[in-house]
Each structure stands twice: as C-alpha cells, then as structure tokens.
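Missing here is one protein chain; the remaining ones are kept as they sit in the complex.
Let's turn to chain A:
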Amino acid sequence: MPVLCSAKCGNNAILKRPKTGDALCKECFYWAFETEIHNTIDNGKLFKSGDKVAIGASGGKDSTVLAYVLKLLNERYNYGLQLFLLSIDEGITGYRDDSLETVKQNRDDYEMPLKILSYEELYGWTMDSIVAQIGRKNNCTFCGVFRRQALDRGAALLGVDCIATGHNADDIAETVLMNVLRGDIARLQRCTSAITSGEGSITRCKPLKYTYEKEIVMYAYFKRLVYFSTECVFAPNAYRGHARAYLKDLEKIRPSAIIDIIHSGERLQAKGTIKMPERRNCSRCGFVSSCEVCKACVLLEGLNRGMPKLGIGKSSKVRLQQAEVNRLKTRINF
C-alpha cells in the first residue's frame, strides 16, 4: 500500500527522510530540503546582501548540491549574492583532472564564473610530484594544509567576502568525534560553528551544516544532478577513517545520532583555565597561522630543501633534526 506524503499534499510519498523519519513526496522533499538550508542561512546570518560568495567546488556531491541550492535560494529569497565557483587543482592524475570536468559542467549549468587554482602554480609542486618524493605516508597532510591556504588565496584573487563549503552534518559530527579522540580542545570548541571569521582570514561558512549526507545524495539523485564520486587515489586508511566508520555505525543504530553529536558539540565548553592557541599571520606569506611561520611554508621549505619530514610530527623532534643537520654542515665547512 502506498504511503501518503506527510505534508498532506495528497501525493504518494516516495522517500523516508533519514533525519526525521517522515515520508515525503518528491516535491515536498525538495521544498523541505531547500527551506531547511534557507533556515540555516537566514538564522545563522551566513551572508549579507551584496556579498560576493565563492563556493568551494570539488565536483563532489556536497559542493554540487550546494552550488545548485545556493543559486536557487539566491533567486527565490533575493539574497542579493554574487556567486562564484572556486576549485583547487591538487594535481592528482586520475582523480582531480576528472572531477574538474564536473566542475566545468557546473559552471556552464549554473552560469557561475569559475576560478581554478593549482598547487603547481601556487607552490611549484603537484600532489603527484609530492607523493613521488615522500611516498604515500603523510601525503594527506601536505594536501590538506596546502588546500586550506589555496582556498584563502583563491578567495583573495576573486575578491570575495566569504567562502561557502559543502560540509554536511555528517562531516561536522565526525569532526567533533575526531577532535575528542585527538584531544584538540580548541578545535572542538569552534568546529561546530556554521560561520567562522577572524582577523586576516576570510569568512568561511557551512550552509549544509544541518543537512544529512544521505539527504544530499537523495536530493542529487532525484534532481539528477551530475557529480563526481571517486575516492582520491591517495586516500589513506588513517585515524580519521576510524571515526568515520564509528559514525556510520552510530547512524545505523540511531539515525538521530548525527544531529545529537552536533548538539553535544555545540554545548561543550572549555574550562577558562585551558590555554588556547592564538591566531596570527605567517611572517613569510602573510596568511593565517597559529605559529610564527605557517605550516604551508614549513612544508614547502621541507620539500624544496629535500627534507620533506620537516613539519611532520612533533616540532621538537624536527628542531633536533635541524640542529643535527646544521651541526654536520658546520663540521663539513671546517
């Protein structure tokens, strides 16, 4: 027997929402999905009228749906936003070159200007060449650190006010768990906020913060949105993978667990006595950093000097290593 849509529109429902368990028809689901994102944007005050917004686009499902929905809501509710697509080309053959094709498709479909920045032009290294030098261990550290800064640089080039990223509820919940496992109290405090801004750094926001990954897939599926879904060829089986698997299992037991974890994360407070890292600007490149020299600069120097281990692992160990190298050098000079 067909189930009726719980919005009482008279149509038969075609899906059950993972988030609330309600059965909805296609049209009512679209409306609910979009209106919820509007609610997050509106109540969270993510944008101001006239803002230029860059959407971090990878060609994956999250950023594709984000671009589609932002364009739609911008027109429906007159946000007055000017939207851009911003992509980072890490230089990973067989992964990024294919996904960039999807982004270009998005550019044409949604009529948004697209800016692609590559690691090669920013840093002189592609991920392929980095992996060739350092192997498959720790390569994601390079990629992650470089990407974060590359987005900042791209935003500066485009002159935008804000970067919107496709982080969904699952991602946020996973980050909460991850930060507990790592003991990272500072990030634990700020990882649940939908909008982050600081001096010297560009504002970042997450309009899909309360949207379940499953619903994003549903939306993309029924709307027939094209997206790219291949794992990165270098994706590691790392510590984060455990947190992801745990979260998926939790969701199986109780679907609301994802939003429950976000609730927990929002209400966690650090003791006043805990020392928090300060934000400042890198003395070399001028971008945001928590240290004198930012991680991207340290990693890059390691690569260029042929010491890629520099900046990976504990800084005290690296200092020892460096001292050793300097000692040897002076000895050779004698």
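Here is the rule we go by: a residue touches a chain if its C-beta (ideal position, glycine included) is under 8 Å from a C-beta of that chain, and two chains touch if they have at least 3 such contacts; residues count from 1.
Keep in mind that, in the parts below, contacts and distances are computed from a predicted model.
A.B. asks: Just go with whichever of "Dolichol-phosphate mannosyltransferase subunit 1", "Cytoplasmic tRNA 2-thiolation protein 2", "Poly(A)-specific ribonuclease" or "Vps72/YL1 C-terminal domain-containing protein" UniProt uses as the name of the absent chain.
C.D. replies: Spelling it out: the chain absent from the display is recorded in UniProt as "Cytoplasmic tRNA 2-thiolation protein 2".
A.B. asks: Looking at A:T40, A:T126 or A:T203, which residue reaches the missing chain?
C.D. replies: That would be A:T40, which touches the missing chain.
A.B. asks: Name every residue on chain A in touch with the hidden partner chain.
C.D. replies: 5-9, 17, 19-20, 22, 24, 27-28, 30-32, 35-36, 39-40, 42-44, 56-58, 60, 62-63, 77, 88, 137-138, 140-141, 143-145, 147-148, 165-167, 171, 175-185, 187-188, 191, 194, 209-210, 232, 235-236, 238-240, 242, 246, 249-250, 252-254, 256-257, 259-272, 274, 290-291, 294-295, 312-315
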